[in-house]
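Of the protein chains in this complex, all but one are displayed in their positions.
To keep things simple, chains are lettered A, B and C as they appear, and every chain counts its residues starting from 1.
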Amino acid sequence: MQKWQNQRAWFLVIPVVVLVAFNALIPLMTVVNYSVQDIFDPTHRIFVGTEWYQEMLLNSRLQHALLRQLIFSGLVLLIELPLGVAIALTMPRRGGWAISATLVIIALPLLIPWNVIGTIWVIFLRPDVGLLGHFIDHTLGIHFDYPTVPLQAWISVMMMEVWHWTPLVVLLAYAGLRSIPDAYYQAASIDAASRWAVFRYIELPKMRGVLTIAVLLRFMDSFLIYTEPFVLTGGGPGDATTFLSIYLVKLAVGEFDVGKAAAFSIIYFLIVLLFSYVFYQVLLRAQRGEVR
Amino acid sequence: MRLTLENVTKTVREQPYLYDVNLDLVSGSFNVLLGPTQAGKTSLLRLMAGLDFPNSGTIREDGTDVTLLGVRKRNVAMVYQEFVNYPSFTVYENIAAPLRRAKRLAAPQVDARVRATAQMMHIDHLLQRLPSELSGGQQQRVALARALVKEAPLLLLDEPLVNLDYKLREELRRELREIFRHGATTVVYATTEPQEALLFGGNTVVLDAGRVLQSGPALDIYHCPATIRASQVFSDPPINLIRANIDPQGCRLSPSVAFPLAPHMRALRPGDYRVGVRADHIGLTGHAEYGCLIRAKVELAEINGSETYVHAGHGDFQMIALLQGVHEFGLGDEIDLYLDPRRLFVFDGAGDLVAAPGENAGGTGAH
Amino acid sequence: MKDRGRFIWLLVYLLVLLLPIYWMLNMSLRDNNDIMSRLAFFPDHPVLHNYIEILTDPSWYWGYINSFAYVSINTAICLVVALPAAYAFSRYRFLGDKHLFFWLLTNRMAPAAVFLLPVFQLYSALGLLDTYIAVALAHTLFNVPLAVWILEGFMSGVPREIDETAFIDGYSLPRFFLVVFIPLIRAGVGVTAFFCFMFSWVELLFARTLTVTNAKPIAVVMTRTVSASGLDWGLLAAAGMLTIVPGALVIYFVRNYIAKGFALGRV
Partner (left out) sequence: MALIEFENVAHSYLRSPARMEDYALRPMNLAWQHGGAYALLGPSGSGKTTLLNIISGLLRPSAGRVLFDGRDVTDSSTVQRNIAQVFQFPVIYDTMTVFDNLAFPLRNRGVASAEVRSRVSEVAEMLELTDDLRRRASGLAADEKQKVSLGRGLVRSDVSAILFDEPLTVVDPYLKWRLRRKLKEIHKRYSVTLIYVTHDQGEALTFADRVVVMHDGSVLQEGTPQELFDTPTHRFVGYFIGSPGMNFLPCRLSADGAEVAGQFIPLAAALRSKAAQATGLEIGIRPEAIGLKGSGKGLAVEIGDVVNLGTRKVATCRLGEHEIKVVVPPEQPIPSERGVLEFNPAMTRLYADGRLVG
């Protein structure tokens, strides 16, 4: 669709720009300001240039947190995307209340405050009173103590994450599936296409747009994850589940290292920005592909 | 309203949509924009409406320059190919919208004019429905009513009937023809169908690839297309185009087909040409003096009840002949077709018309 | 036959999805001693006193009211500012439009942890700490870009000819927008409101940082209660269950939009 050229459209955008600038630009500038100073107290501060940046970039705890974060986000995509698509495929394309009820249930985890998510899983995983914890510990006979065993902590966080966010992928994929006209399925059955061929040549290409969005949202949100693992494991045992945000808060709140935390913030933000940009370009290309 | 376009050019992202268009549409006239898909019909209508603006050139309404005047400041009405109505308004509210907003009429006047227009478009029994509850034909009637009720001096119609059933199209064409017959409105009607141009009569502008090929009264263009392209755009069934060599002795279409020159061809210089002949000018009988016999092999015969379309091949060219009455032919039959040289268009190497039959060519009288 | 197999998998997934929530429900209906003494799949003697305590103690139930208040304000602000902006992005080309759109989206991706401290300072400098409006405004940081993005998708699905017809018919832009256009994208507004509500409701970091007592959201009330009074599992579970209720209600109201609306728009 060809758009009208009109500079006055800016007036429509101004409220959004002002609001977001107020919330984003002012704090961002403050953070930049902190990141180049050493602050002892409100009256004593010295300019230190890029010192904090150098220190943070060489900081092995940050590097490990970043690595952990990348592995975590990668796993999130690897598990949630195929799972979400598979579940969306099992949902009927048409139907009245059954579809509504299914959608409501599926969306439920998305509407639970994040710390409550953590709480639910703390309860659920307790070997003494939690159903799953009890099941693993007693029925399967595996000694289950996720607060002290790093691998079990990882698996627990992963389970919680998959439980929490796969519904979003399901909703998106289902929306994509619903938008495919019946004629495509009819043509496929005329052409004797197998179920796999229908998925591969009709459903997948038609879902490309929403799936790109799903990748984008899931990667970014998992990259920023804080509350749920914090409630569940507190980043432990040791640093085993300390992701970037958890480490950042530890640094800023726990160690009152404002300068370092600010430099860390900026680095963090730039990493996110880089990924966003790459994904945004991919997204644009996918949309252009749809138009063509 | 007299609408004048001078040297209007429109490019979008370096891609030309319209080249150097010059048009002069007389006040109260009915004008048909005829051209294939992508010819630039919609682009031209949008410029006329003030929805888009040309890159260069001038648009005048009654002499006043309105080139850069936006749509809200112009007094136009427009109907699209898609059925565009306000989905959340009833039919009544849809039709009333331009009266309330653009005309700012009082309620009783609005009511009277909405009802009158709805009656004219035969949708007065549907006034309280929503557009989504109507059939396609009814939806387009609502859109037409909304455009008509405004009584704007310029009405633009962008292929308004193309998405309707054949018979509905026929009905609405007829109604529109009645409505516009005595109107003071300048109407511009875009279509891909030559039949519509002829049916509405009026002024026809033949458009192709962003250029105006020809403009003038519909029948004049039909009888005298300025170029090969114009003759193709203005033919349904397609015009037959055949390579020909002309010298003073006659015109040769193939080693075995030649005929003496018809009067209108005699002034032509010897050389290679292309001749165009319409399907209805090829028949099973020939004129004693001029008939040109072509022995052709039937490739397909289509019968529509009262007429027969014969697709036939001769040597390296193919023809479509429109025969009156029902004729059964077998596939591959050899038949004798007569082409009437007095009805031939002759085009030169550049595709320009160099000879056309006179108005009365071959006919038994004038119309 | 094939369909039945598919539905069984779907049913299994739904059960797994509900299991942790069911477990919390189960615990919320038992008292702490009962919970600690044995593992029971069903509460044998269901008790409601956990719920009663929450619903009668102001320090508990005000948490819910607070949460609801700032979430609603946030949703309203997001829609009001995002609707015109999304229209601009979907209909017009203007200087810097693509860059602006990208910049907006980057804010959706900004780590909350990064902005925590400066946002706290900013709002305390403005004297807005511990008010609904502070949390509502802070949450626009990630909700407004999302709202613009979703609405832009829905609006681009509406043919431009509708706008043009309205302008030909003499509508002014604001009037057209309110009377014709917004009813057209109802589903989009519904879906957008759903997402704004959801992300504001579930967010904790900003909400905790910007509130002290007056505007403290329920999620924060929960965390503090946990650390202060040891672990009363039953009470905690009941409070958790009650945080799910508003969300479930919201989904119920927009369930048709979710099914239909998603397909129309960008998401």
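Note that in this section a contact is a pair of C-beta atoms (placed from the backbone, for glycine too) under 8 Å apart; a residue touches a chain by one contact, two chains touch by 3 or more.
What you see is a predicted model; the values in this text were computed from it and never measured.
Undergrad: Give me the visible chains that the unshown chain touches, in label order.
TA: A, B
Undergrad: May I ask which residue of A:P15, A:P150, A:P205 or A:G236 touches the chain that does not appear here?
TA: The missing chain is touched by A:P205.
Undergrad: Could you tell me which of B:T11, B:S27, B:T67 or B:Q232 touches the chain that is not displayed?
TA: With B:T11, B:S27, B:T67 or B:Q232 as choices, the missing chain is touched by B:Q232.
Undergrad: Quick one: which of A:L67, A:I142 or A:A187 touches the chain that's been left out?
TA: Here the residue in touch with the unshown chain is A:A187.
Undergrad: In the complete assembly, which of B:Q15, B:S132, B:T285 or B:S306 touches the absent chain?
TA: Only one of B:Q15, B:S132, B:T285 or B:S306 touches the chain omitted from view, namely B:S306.
Undergrad: Please output the residues of subunit A touching the missing chain, sorted low to high.
TA: Against the missing chain, subunit A presents residues 183-184, 186-187, 189-194, 197, 201-202, 205-206, 289, 292.
Undergrad: Mind listing the subunit B residues that contact the chain we can't see here?
TA: Given the touch definition above, subunit B has residues 36-37, 135-136, 165-168, 170, 177, 192-195, 198-199, 201, 219, 222, 232, 236-238, 278-280, 299-300, 302-306, 309, 311, 320, 322, 324, 326, 331, 362-367 touching the missing chain.
Rule of thumb we're sticking to: only the chains that are shown with their structure count from here on.
Undergrad: Using CA atom averages as chain centres, what separation in Å is found between subunit A and subunit B?
TA: Centre-to-centre distance between subunit A and subunit B: 57 Å.
Undergrad: Spell out the residues on subunit C that touch subunit A in their complex, using ranges where they run on.
TA: 3, 6-7, 9-10, 13-14, 16-21, 23-24, 27, 35-36, 39, 41, 77, 80-82, 84-85, 87-95, 97, 100, 102, 104-119, 121-122, 137-138, 140-141, 144-145, 148, 156, 160, 198, 201-205, 217-220, 222-223, 226, 233, 236-237, 240, 243-244, 246-248, 250-252, 255-256, 258-259, 262-264, 266-267
Undergrad: Per the contact definition, I'd like the list of subunit A residues that touch subunit C in the complex.
TA: 1, 3-10, 12-13, 15-17, 19-20, 22-24, 26-28, 30-31, 34, 86-87, 89-92, 99-100, 102-117, 119-121, 123-124, 128-132, 134, 163, 167, 171-172, 174-176, 178-179, 209-210, 213, 220, 223-224, 226-227, 231, 244-245, 248-249, 252, 258, 261, 265-266, 268-269, 272-273, 275-277, 280
Undergrad: Using the touch definition up top, name the residues of subunit C that touch subunit B in the complex.
TA: Contacts found on subunit C: 159, 161-162, 164-172, 175, 180, 183-184.
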